[in-house]
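My questions will all concern the structure given below.
Not every chain of the complex is shown here; the ones you see sit where they belong.
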């Protein structure tokens, strides 16, 4: 089971809030709300997605990465490499 | 009417696709999908939101900002200041 399972309900609540933000964006666009106000809301949704990603990543590292390292040097390094690639995708997105 | 009105349907389709991505994230979390795969999907949703923002901003500048500048120097500068603040929020989010 992934490391985030303990916090699954908190994650789902968070994602439902983000889904609400994206639906709010659709409403704003349908109602011809001023571009700048739409953009402010897009920035808020982007930041919420990033916070979710950082939280998930942190749990993954405390869980899977630490466990793998405790199993063996190689296992640890393999998990670190995988996490480092995910971090690069986040930093560049 | 905001500058994006002509492309409203395209924007709404785009936002519905992003909403689908966020619902996909909820499904992944409910089904205990591996963290790294969840993170890959978060990066994709973040990039989709950013592309939407860049598109909207570009239309806003070609429309509202250019129109305001053609009305008067001061009007143009006021709209530019407002757009610059929105850009700063995007770059920092």
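To keep things simple, chains are lettered A and B as they appear, and every chain counts its residues starting from 1.
FYI, a residue touches a chain if its C-beta (ideal position, glycine included) is under 8 Å from a C-beta of that chain, and two chains touch if they have at least 3 such contacts.
Since this is a predicted model, take the numbers as computed values, not measurements.
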With 2 copies present in place, identify the total for the complete complex. 4
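Keep in mind that, in the parts below, only the chains that are shown with their structure count from here on.
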When the C-alpha atoms of chain A and chain B are each averaged to a single point, how far apart are the two points in Å? 18
Quick one: in the complex, what on chain A touches chain B? 1-5, 8, 11-12, 15-16, 18-19, 22-23, 25-26, 29-30, 32-36, 38-40, 42-47, 49-50, 52-53, 56-57, 59-60, 64, 82-83, 86, 89-90, 93
